[in-house]
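Every protein chain except one is present and positioned as in the full complex.
This part shows subunit A:
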Amino acid sequence: MTTTTTTAGGVKVVKPTVASYINDYWGRVRGGDLGTLPAILGLIVLSLIFGIARDTFFSGLNFANLFNQSAQVVFIAMGLIFVLLLGEIDLSAGFASGVCGAVVAILLTNHGWDWYTAIPAALVTGVVIGFVLGLLVAKLGIPSFVVTLAAFLAFQGVLLVLLGGGTNISTRNEFFNALNNNNLSVAWSWILAIVAIVGYAAAQLNAMRSRAKRGLVTDPMGIVLMRIGGLAVLIVVATVVLTQERAINPAINSLKGVPIVVPIIGFFLVLWTFVLGRTAYGRHVYAVGGNTEAARRAGIPVDRIRISVFVIGSFMAAIGGIMAVSRASSVDPNTGGSNILLYSVGAAVIGGTSLFGGKGKIINAVIGGAVIAVIDNGMTLMGFNSGTKFIVTGLILLVAASVDALARRRAAATGNR
């Protein structure tokens, strides 16, 4: 039941219907282009397992906690996706976030700066770190693995030095601590939810209309409506849950509304998705990741792109660091240490970003970060110790990397690299 249509210039193409669209999607999945599918399935399965094992898993309180807990990993993973798209790696992102977190905490507490100067200072620190890393990789040609491994060690030291050998610095700036602890009011929660839904619907329909006007092939209306409807249901349900009272004792401290960190995650999700998908810069990042030589011949400044992804990577690590310090209202020598980096790489890879470069989307960081957060949170609720959690998370990362490698092989076999 496929009908052909004539698109721009008279090239005959198949006009997709809802059925053929789904069929095509399934064909791509079978051909090794899995995207976020395994992560979404994993998220559902894991949530069901933990939800059945512990009632508290599906409580509103725990649901809100998941966002706050995963924020640092999600932000770092967003930056890492840029680095991974070029087939590079940034092992120092964890401690870079720690260093930037320390910078903001020291400026706030020891130097009495306010949040609106301290936060930009930390972000600039992140940008400088990324620029230096990128310069070493792009201009000197040192493998990013080595550069960032060295930086991983060095930043750990910088963090210790900044904190005067290992003291803990608390932050008492109310606005700063609210970032990753407090919630929006119920009214603002709903306003943002509606803005998000309407914005997404407008963007989708507008893109479709402008393509149709030029006589180009558009996605079938059914699929577009399904996408908008799906997102709307998701956002409305989440907002309903999050705007319920979830405090154990509401009389003392009422707890309701969407966590403030959610719109911040949403903002960066939209921003970087736009940059990667709709700007020439984003296109060039994919091109360099896919075929560096082709990109060079097309006149793309490969070195500058390479430096820029490290800058974005460390910038997002700085945001992650700020969120971590805000969450704990303090910074210590282990902020951004231990499992944070591996969780972030894991989030990106589990979400569907390829370690081989050229394939990945920002949404991968959010979905992969959710999977990691659910594992961490669910296993804590079930009373497993840290050792078991590390083992399970490690295994899941290994599974995700295997899926990536196998999908690549399958894709090569079906001529769909």
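Here is the rule we use: contacts are C-beta pairs under 8 Å (C-beta built on N, C-alpha and C of every residue); 3 or more make two chains touch, one makes a residue touch a chain; residues count from 1.
Simple rule for what comes next: contacts and distances are computed from a predicted model.
Selecting from "Anti-sigma factor antagonist", "Electron transfer flavoprotein subunit alpha/FixB family protein", "Tripartite tricarboxylate transporter TctB family protein" or "ATP-binding cassette domain-containing protein", the unshown chain of this assembly corresponds to "ATP-binding cassette domain-containing protein" (UniProt protein name). Contact with the omitted chain, checked across A:Ala154, A:Leu216 or A:Leu271, is made by A:Leu216.
Of A:Ile81, A:Leu162, A:Ile228 or A:Ala287, it is A:Ala287 that touches the chain left out of the display. Of the listed positions A:Arg327, A:Lys359 or A:Lys389, the one in contact with the omitted chain in the full complex is A:Lys359.
Summarising the interface, subunit A meets the missing chain with residues 7-14, 31, 210-211, 213-214, 216-217, 278-280, 283-284, 286-287, 289-291, 293-295, 297-300, 358-359, 411, 415-417.
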